[in-house]
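I'd like to ask some things about the structure below.
Removed: one protein chain of the complex. Kept in place: all other protein chains.
The letters A, B and C name the chains in turn, as written, and every chain counts its residues from 1.
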Amino acid sequence: MATATATHAHEPDYLNSKTGIGSWLYTVDHKRLGIMYLASVLFFFAVGGFFALLVRAELATPGETIMSPTMYNKAFTLHGAIMVFLFIIPSIPGALGNFFLPIMLGAKDVAFPRLNLLSFYIYVVGATIAVISIVVNAVDTGWTFYTPYSTRTDTAVVWVTMAAFILGFSSILTGVNFIATVHKLRAPGLHWKRMPLFVWGMYATSVIQILATPVLAITLFLLIMENVLTLGIFNPQLGGDPVLFQHFFWFYSHPAVYIMILPGMAVVNEVLATFSRRKIFGYMFVAMSSVGLALVGFLVWGHHMFVAGMSEYATLVFSGLTFLVAIPSGVKIFNWIATLYKGSISFESPMLYALSFMVLFSIGGLTGLFLGTLATDVHLHDTYFVVAHFHYTMVGGTVFGFLAGLHYWWPKMFGRMYDENLARVAFALVFVGFNMTFFTQFVLGSQGMPRRYYDYLPHFQPLHGFSSAGALVLGVGFVVMAFMFVRSLTSGKKAPPNPWGSAGYEWATASPPIEHNFHEQPVMKRGPYDYHLATDEELFDGFPEEAPAASAEE
Amino acid sequence: MENQTEPSLQLPAQLSTFAPDVDWLFQFIFWVSVVFFVGIVGSTLYFLVKYRRRPGVKAEPTGHHNALELFWTFSPLVILFLMFYWGWAGFMQMAEAPDDAVIIRVRARQWAWGFEQPNGLTEDNEVHVPVGVPVRLVMSSTDVLHSFYVPDFRVKRDVVPGMFTSLWFQAVERDPGSVPDDAETDPNRILYTSQVYCAEYCGAGGAWGPNNGHATMYALVHVQREQDYRAFLSTPRPIGCPDGGTECTDEQHGEFLFGAKGCGACHQRQAGGPQLAGPSFPGLYGTQQALADGSSVTVDDDFIRQSILDPRSQVAQGFSPVMPQIPLTQPEMNALIAYIRSLGNQ
Amino acid sequence: MSAENAHASHGPKWLQHHFETPIQQFESAKLGMWVFLAQEILFFSGLFVAYGVVRIEYPEAFAAGSMQLNKIMGGANTIVLLFSSLTAALAVRSAQLGKRDEVSRYIVITILCAFAFMVIKYFEYTAKFEHGLLPGQYWNPTHLVGIDAPVEHMHVFFGIYFMLTGLHGVHVLVGIGILTWILIRNNKGEFSKEYWTPVDLAALYWHLVDLVWIYLFPLLYLV
Partner (left out) sequence: MSDHSHDHSHSDGAVHVHVHDVSLYLKVFGALIFFTVVTVATSYLDIDGFVRPGTPHGAGGMNFLLAMAIATAKATFVCVWFMHLKEDARFNALIFVGGVLFAAVFLAYTLNDTYYRQHEDRFQGVLVHPSTGERAPGGLSDIGGSCEVPANCLSYACQGGRCVEYVPVHHEGAAGGEHGAAAEGEHGGAAEGEPHGAAAEGEAPAEH
């Protein structure tokens, strides 16, 4: 593909092309919106992490440690709600997706740039309401808002559900935008079989966002109305059915876990390919497994409700279909391993995160088997086993994927390198701390420790203590990482266009990219992972002007 | 299958007939997972070392291998189907109670468990069950979702307000032969006690304490020989006392009941303690209480009785009508009134 | 076209900078709109599921609740909406032919129909309010049709009735807003034989509002 960086070296990049606060607030540039999303989600990641540390601190010893039970209930609810609605769901699509999806497609922007801006502001409004709700009275229902507890508690349920309701529309509009962009704005030569797997993952994610998020919206709307107008649909005291609420909630929230994990997988594809210098093995199978996960993910929501009082027929169907989800997940893992085979593998920090994604997600996926199996789920449901399982997929999966992407694309986004050694230290702390915190919880859960407990019986003490210690290590890891990134922004070395020597399309533009991404409409003449077809100039991992060979302008 | 009656590192003791089957399936999945995990991590590490970047060595272009793809797409289905089938078979066993099961009625509320034996005997936060006999629990909740969970029995079922749910189990002996078959019948002999948890989040009261929140909504299952259990049912129960004894004054019995029935979740009994969801009791007795309808009434025995019998008839001003009706016998009612009266005189 | 420079002259002014051709912009917009409509279906699906479940649980309450609704008013509203759908479709047709005045005329009729729909809805709602046929704790029936006493759980029917018709009504109001905006843009002369995408999209949205009502009407009023 055509790279024209050298000849246009002096065109200002997207960060400098316009200045002033207004140029950010009213921007329709997908890259600036991506950066604004990034700043927002990182802020809420810190807030959610703070609540997580509070929860683990309280659980470090039995009995009252640092807060009252009502405070604890609010802390774990806020941890869950903030992490899910304000961090994980918008993290990769909002920040990395907005930034890189159009660039990877060789487009100048997403299909509907103004809609993109609107979607960001909807996110801001939702986030603001969420923050207000914390100040008002927080919420203590758990992030699942199960009725009838959520119709009885005197905390600010209406505020928080309103926030989540609004955030849902941000998610939906992003999905609309991405789908139209992928279909209609691909550069010439970029046919479906050449599309970067990150784009495939984003596409599958968008499909779920479109089909599932509206159901969350209606669920939360009805819950708000149940509180305000006493409808009697979910509240048993008015003749409603609490199990129906769970159907409504999980019809969204199960697909939502694929909204969370698919982007993580999508990033890992890019990173693995780049650092093993090899096309992802079984490209079409991996791409289709994303779409397959997106679709099958809709048919299995009932596995959250096996012991909720659902009919036995429903448990049968949901359990059976749940096992189908294992297939596409397995396909991805196997293909990633096959990608490493005969590669040329290097171990920079993005790759470390991607490899640990494979390990941690495997644990998360395999422990899912225990929960999909009916008889064992009866014992494990609503215990710490479940807590550990979804943290292995959501943190070990999505957050590690997000971090892989953040490290991988950081030089492209900001035009600066970071301290690789410090990044590896942070990685080690995060990896060790995460496993200390959550592997312990598998054991706690299978021993019968129920979740959302303020207190526990004395014989769980050693494991809880160890888990809390792990959380501290994890927290320190993130602090080191934050320091490392801030230092990169202030005093990082200037990054070349393609620091990792990747064949991906996004590396063909400058670091940071110019305002319209490319000087000329790119034409894709090879796939994004075709290392054997890429020229040395394309794979050169320094500045083109320093390239030994003469510029090979097409 | 033989029951493993001591807890292992992974799982609690197997004390019901379900437990060995569930655990066998657990172990099956566990070892399948271990094999897969070792395979995944092992091959990854091997490739990482073998194909680490070396100067001058290029990666080989990726080829196609559709047969391999199809193999690893479809071959796991066999194992997955086995897991599904065994899991479902086990679940159906748990779903269908035998017709001759002893039926115990369970009433959950924030944050206590009430049990009613087939003959009408009620117990709070503990329940006696016979060993070797199927026991069915028919459960209901007066307020929010709860979930009845006994890890030792591997059973769990949500308790849903507005409808009945049910589970059953058959406890096994922990230490067969420890009590000879011809041992004398003793209503107080308990073979072992298992822990009941609430597994569905149900909130918390203002203060931390027993039966004052989701985390302390504990109960105990006392497993007895069948003849002991029968004797237990027909023996009049001694009244409960704070110190665990059986002889005490009405006030002390009332104090015990105040804890056992979970009154402390909403009513403060410490003078100067924080205000909870309902009126605080210290100093209350004998005063004039303003009611929600604007009238006022003297807090006396009749008012307290009326308020317990029909909590919504006379709601104190400034409070929501959220108090559930809680079953009490006449002596229990008198004891509670006496206790509240004694708090009022503090 | 690969060599076309982004900064060079870029076609008509309604063609946004990141699109290469009018057809690309048109097809993107249409695709985006259909995706959005799919989202709307899922949004309403929740209410239909709630309807279905509660109907299975309390069939008598639903039969009794349905009796309280006025089939004539509901039928009239159906016809009003169907007619407005027709005029919306005709507006698109006129836009395709570039007849600006006709487009305005049809859109005005569509908007008037939308208002007529809301007026009839207003009378229906007022009657329900007067008769105390309201959800949950506001349930206080004073006037019942066809039954002597309220059936248990009837208030749930009205809970669902108000949610379904209420959210549909909100969509009608939003539709009025969108159509008015299109009308203003049309009068300013922004649309032409070459560029009429926004008229088409607004009409698509309006047809969806009609579609939802096509199901609401029999579910609530007739069966």
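A few points about this structure:
In this section, contacts are C-beta pairs under 8 Å (C-beta built on N, C-alpha and C of every residue); 3 or more make two chains touch, one makes a residue touch a chain.
All values reported here derive from a predicted model rather than from experimental measurement.
Although one chain is omitted from the display, it touches the following shown chains in the full assembly: A, B, C. Touching the missing chain, out of A:Ile88, A:Val215 or A:Val430, is residue A:Val215. Only one of C:Gln16, C:Gln68, C:Ser85 or C:Asn186 touches the absent chain when the whole complex is considered: C:Ser85. Although one chain is hidden here, its contacts on chain A can still be listed: residues 148, 151-152, 183-184, 186, 188, 191-192, 210-211, 215, 227, 230, 232, 235-239, 241, 243-244, 247, 251, 298-299, 301-302, 309-314, 317-318.
Where chain C meets the missing chain, the touching residues are 1, 20-24, 26-28, 30-31, 34-35, 37-39, 41-42, 44-46, 48-49, 52-53, 56-57, 59, 63, 71, 75, 78-79, 82-83, 85-86, 88-90, 92-93, 96-97, 136-141, 149-155, 194-195, 197, 203-204, 207, 210-211, 214-215, 217-219, 221-223.
Listed by residue number, the positions of chain B touching the unshown chain are 92, 95-97, 103, 105, 107, 109, 114, 116, 118-122, 136, 138, 140-143, 160-166, 302, 305-306, 308-314, 320-328, 330, 333.
Everything below uses one rule, namely that only the chains that are shown with their structure count from here on.
Shared contact partners of chain A and chain C are absent; no chain touches both. Centroid distances from chain B, each centroid being the mean of CA atoms, peak for C. Per-pair counts of C-beta contacts peak for the chains A-B. Centre-to-centre, using mean CA coordinates, chain A is 35 Å away from chain B.
Within chain C, contacts with two or more other chains are made by no residue at all. The touching residues of chain A, counted against chain B in their complex, run 63-64, 68-70, 72-73, 140-142, 146, 148-149, 152-153, 236-237, 239-243, 276-283, 285, 306-309, 312, 315-316, 319-320, 323-324, 326-327, 330-331, 333-335, 337-347, 355, 358-359, 362-363, 366-367, 369-370, 372-379, 381-383, 443, 446-448, 450-457, 529-532.
Put simply, chain C touches chain A in their complex at residues 1-7, 16-20, 24, 27-29, 31-32, 35-36, 38-40, 42-47, 49-50, 53-54, 57-58, 135-138, 152-153, 155-156, 159-160, 162-163, 167. Per the touch definition, chain B reaches chain A in the complex via residues 7, 9-12, 18, 21-22, 25-26, 29-30, 32-33, 36-37, 40-41, 43-44, 47-48, 51-54, 57-62, 64-65, 68-69, 72-74, 76-77, 80-81, 83-84, 86-95, 143-145, 147, 149, 151-152, 154-158, 160-163, 165, 195, 197-208, 212-216, 322.
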